[in-house]
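All protein chains but one are shown at their positions in the complex.
Then we have chain A:
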Amino acid sequence: MAADSSVDLHRPGVLTSHAFLSLPPTADIISTVEFNHTGELLATGDKGGRVVIFQREPESKNAPHSQGEYDVYSTFQSHEPEFDYLKSLEIEEKINKIKWLPQQNAAHSLLSTNDKTIKLWKITERDKRPEGYNLKDEEGKLKDLSTVTSLQVPVLKPMDLMVEVSPRRVFANGHTYHINSISVNSDCETYMSADDLRINLWHLAITDRSFNIVDIKPANMEDLTEVITASEFHPHHCNLFVYSSSKGSLRLCDMRAAALCDKHSKLFEEPEDPSNRSFFSEIISSVSDVKFSHSGRYMLTRDYLTVKVWDLNMEARPIETYQVHDYLRSKLCSLYENDCIFDKFECAWNGSDSVIMTGAYNNFFRMFDRNTKRDVTLEASRESSKPRAVLKPRRVCVGGKRRRDDISVDSLDFTKKILHTAWHPAENIIAIAATNNLYIFQDKVNSEMH
């Protein structure tokens, strides 16, 4: 591919800070980030059950070189905390995932989910209002009929833009265990939701029924050794979906084969490396995220230390493996002790499937160019995010020569983790969630995908 495609990692530091959107201090930890299909809208969900949608301002004709920035478009409370009385357990309102529906009319729609309930929200704009009613006055009060002497036709007059959000569907009671993913099918009629042990297929218009398509719950729960960690529909083939497991395997299933897709069509698993075997091998092999490439030809997976690219035509092993933070391999015991080893990082493709991105600790995030095999580590921090500031690549040193701005492994802040990242579907714009701050970075020089 051409060297000037997508993010140019030959010249690190070209990424500039586009916007540092600091949500109000009372805001909760961001738990999910998702661009819509055009990239015009960016939705975030947080631990408090709120959804905040940002919209990209159209480019200004006066300054054609300055691309549109993202501003808050709408905020709403998607989920509230609930109490399950039968089990005496709280159901958290934290938004686990948001997925946009493809836009079919003037309104935008998205699915948001917490551990148990999925909701379909419709977002509409109102920028006109009718004036000149015959029976009501301007405040809406009924007129005294004796004062009405002539008829008028109400006209639509412009008003300040109002964004209205309404819940259109609530898909409840479909899951016993915690929902970890939702995925809209390319048929735009159905979607699936996956919890630790089951995957359900829903029709977007039907809330009182769902089909169970995967069930890995053993007859005897004591025999449970593996759970579902993530799942996604194929971007083009509406009958195919993939789900990942805590043992590091991926299963590609075809819904045409059977009603219950317990038997996979393909099983993707990498044989264990005997030289790296430890008591933590299984935990670090657990896949925390799986994403199909835009082309539909590849899958991207994230486990604790690596990101891997899989070819759908090859089940034996991934075609590419990238080390995210291999320097943690010798620290696994401590990371197990402080529970960091269970952190679930997400991963993302760029629009042309040539660069992959994932988060790490210390507010670092990593990008890997699949063609040049170059990688870069960047930091999402307030200092590096002053408007128009150019991001500087970071380096973690593991002993040996230490450069001036290097961070040593022992001084990494493990409480600052970047679990959620998203890449604009067409341009080099990325959204990074760092605890309760949202960062948006843009590559101004190479803003178009090639």
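Simple rule for what comes next: contacts are C-beta pairs under 8 Å (C-beta built on N, C-alpha and C of every residue); 3 or more make two chains touch, one makes a residue touch a chain; residues count from 1.
Everything that follows uses one rule, which is that contacts and distances are computed from a predicted model.
Q: I notice the complex is incomplete. Of the names "Aspartate aminotransferase", "Cell division cycle-associated", "Small ribosomal subunit protein mS26" or "Transcriptional adapter 3", which is the UniProt protein name for the chain that's not shown?
A: "Cell division cycle-associated"
Q: With the missing chain put back, one of A:87, A:386 or A:404 would touch it. Which one?
A: A:87
Q: Kindly state which of the options A:161, A:188, A:205 or A:224 is in contact with the chain not pictured.
A: Selected residue, touching the omitted chain: A:224.
Q: Pick from A:178, A:203 or A:297: which residue touches the chain that isn't shown?
A: Considering the complete complex, A:178 is the one touching the chain left out.
Q: Spell out the interface residues on chain A facing the chain that's missing from view.
A: So the residues of chain A touching the unseen chain are 86-90, 92, 115, 176-178, 196-197, 219-222, 224-227, 229, 246, 277-280, 282-283, 286, 329-334, 336-337, 339, 342, 410.
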